[in-house]
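Remarks on the structure that follows.
Complex shown without one protein chain; remaining protein chains in place.
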């Protein structure tokens, strides 16, 4: 079995990124299982039909239930808005389909847990779309940590800053509405940071956070497309009920200290997904706006030439880069999805869960939830509280 | 007519980049003419068959003459080694095919001129692969110059530095052999700088250069693949007869001063294709290793906040970026080819010559030739010398 | 009166920096009151005598009481270890001397408050050594904020990272002992960040922090000089009772969110005193390791050239730079002290309190204290708690 037949729900920003990944994978990673772009699903028949043609899907559906019911589909890719993830995922799992779901896994922790349980019960493969892991420079950071080249980890500081809503007239798109998006910068941007923290440093033990909505009312959008939308000065306004910014401190199980910040109100930052790790033997720094680079400092360099090195992670020594272009020829955002899909295909072939999977999605959702609770209750929240509650809930049932 | 059927000669580094461009174009620029990947051609039947399958070509050929003779092909894409460009291009033009040829146009100036003449005579469209023009940050530089926002241009300095042959044991691959490649860093890297100079500043009036081969013997390669190759310490050695580095000074017709440097012996530079322009009102700086960025300085900024701005050319205000991802989500090397192919498709639809075309290739070749002559004769060479010679040659015939 | 006669306590790192400031001031700011380097004081007669000669002091003392008692001294400069600040400052104030005290004002909040009260009661001028305010690039940040060019402030994030104790064999110098230094990175580095926050953003309303000592035992030092010291592997060890790192979140009175981090365990960071401010109209970024630069982003730049500008704050338009060298000729760490002393001299002439003064020192100490309390009690601490307690204490007396 060297083909996997994909059915995808959603066709906008993430739908485009995923579609492209399926298209490009066989060309650059010809030895991987080939994803077959079987069907794409969306509610607007014209729009989804147009997307199918443009992106290269064989067919389209307007009801995700119909998609899930199809016998010629092996894997359901879910990149619809977050509030419908769970229902689709559960149905697909029950139909025996493998799952690839965009982050955050769901808008609430219980739903996320349910998704994991259902996927496990169904015995299918399940992946979650924390694509930033798959930048080669991030892979290099992981390698340096794993090989002990940074020593004992002391600090993880991370910030994901954007500025696309800095204009108070930017409209109230779905990403700014709690019922659909779950949260604002916290779940959208902070979720990525939390996953990177888990990936690079390990378990978080406790957190305390703070958040704010600086612009509390925005024009209602006339139409919504991807991240953007159009509003007018005179348009009626609606209340923004998600956070513009959320910060939190964390203590990791291994003793490291963490600092996290997610904001959509940081002018000049289009997509600054950035982290730094300091360990007893060295440090690394990453900024997604220069995603091909990792800054690396090692304490054992000769004493007269110590300094952060700008490593351009495009050499054959770097993950995935053999498949692309010669050294120095950089790759872009969309490549993270291709590498992610490669991992998904490899995991299916090797009959193991892909990394990251729904368990990682739940772990991330737990931290998101703990931070929100810490904000609401103005106190440190231990991650163990949430798992104990889960246990109790389980017992109660 | 909304389809163009492509036949491509060559299937290695550039062949892969071009193939990918044809694949991706319809997805991201759905309103463009669609290139149909009809046939790919190479001498090694197995290898080209494998490439056809991997890259997505409908069929393959092992003789470029057969390819050119096919009736179901509208355009011939030539990315075979430089020394065979001319023969293929001339035959294709005579067969009425549009042409897309990698740079340099040919290994000698007379051949390049012949290619242009034949293409013009045939009335076909002809494009040359100076892909770096098509980085959005370079497009922004062009826009700033064209709109006069940098004022009168004083300086153009450019350097294309690489380090892939820094190891003296790196083998004598075809790019280091004059009979196949024409020249070394000069024609490979310097050609790109010259084209950017033409594009951004204008005509060059006179030049004087200097070149060097630092490592004069290298192991003969056992096999050659793309840029790399494998040699051993004990392998027999061959003479390197191309330049490792070529530098030259230039005076532009508009009075600007130019400085050019191409080298493959600059450790730490994987692909530093970099230029800076200084004008009476401002400056711009570009480095391909950070290809999404343009540094911009304007003299009329407020006096307390003057400084180079790092513009991340990923906003909707930047060329092509509407077709890709939200601001801050960068693109990579391969995108320059997609934009280039878009220009090719648009030019065909609009019945005009694409930019850059064979005339630009000839202009570039003239400068390459003038620099070589200036090196051989140790004197300034005016570009007018070459055009006068051409005129005379024409008369003589 | 155009002379101020200085008596200084302390002659090591800060003593050297202050001495140099007094020496250089008249040359570069000839219109300022001239500080006369009257006497320097330290316990070790030979060492202080040597320092007097080297730094250019007219005389020396070995007992600070004798210094304070001298009639030919107008101002006492205190840069001895933090635990003796209070006693000296109080005595000097009572003797009618102006005060210039290094930060932190003292090791406890009550002592700091007492110092302020005594200085106010005595009617003398009092300054505290938050020298980083006086980097021209920081002055530019202040100007941009004050003039409203960044709009409403949303975010202040700051980190002061060093790595001088990253080696576990680095000895237990006085800066690592609570009884002398009061705290570790918190009071040493964090204090600077807090002062910058007060200066650039305004009052802090509440805080919550976290701290850690990663290396809990270190060799006892054989000798101590400035920041360094010598230890051996076999040396007896002592307990480190100050923090290696302290982080905290803050909410400002104006609604901005703050994130602070101080660490001495961040490899590759020699002296990264860095902050970023995001406002509704723009952002600025500063890093002391590139102290002549401020990164500035403005949302109203033309849409195709938006980006952080690297402003080299060495133009005549920048604070103090007229006194130094032509644009582009940078200054260094020690210049912050010269500018600071200029402010001190100007304040004395103009009969006003210098900026920052002991009131700023107390404000900073309050935040340091609030953070420590928040760590001990694992809860948010409002700054108003501390002022209410002060009020009550006052009533109790």
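For the reader, a short list of remarks on this structure follows.
A, B and C label the chains in the order they appear, each numbered from 1.
Here is the rule we go by: a residue touches a chain if its C-beta (ideal position, glycine included) is under 8 Å from a C-beta of that chain, and two chains touch if they have at least 3 such contacts.
The model shown is predicted, which means the values in this text are computed figures rather than measured ones.
Residue B:307 is the one among B:307, B:332 or B:361 that touches the chain missing from this view. In the complete complex, the residue from A:143, A:239, A:352 or A:378 that touches the missing chain is A:143.
Of the listed positions B:91, B:281 or B:359, the one in contact with the omitted chain in the full complex is B:281.
For subunit A, the residues in touch with the chain missing from this view are 140, 143-144, 296, 298, 301, 303-312, 315, 317-318. Residues 152, 154-155, 157, 159, 161, 163, 166-168, 208-210, 212, 214, 244-245, 247-249, 251, 255, 257, 259, 261, 263, 265-269, 278-283, 297-299, 306-308, 378-380 are the ones on subunit B that touch the missing chain. Across the interface with the omitted chain, subunit C contributes residues 13, 17, 19-20, 23-24, 26-27, 30, 53-56, 162, 164, 226-227, 269-272, 288-292, 312, 314-315, 324-335.
FYI, only the chains that are shown with their structure count from here on.
Chain contacts in this assembly form a complete graph, since each chain touches every other chain. Distance from each chain's C-alpha mean to the overall C-alpha mean is smallest for A. With each centre defined as the average position of its C-alpha atoms, the distance from subunit A to subunit B rounds to 37 Å.
Between the CA-based centres of subunit A and subunit C the separation comes to 41 Å, rounded to the whole angstrom.
In whole angstrom, the spacing between the mean C-alpha positions of subunit B and subunit C is 55. Shared interface positions of subunit B, defined as residues touching 2 or more other chains, are 312, 315.
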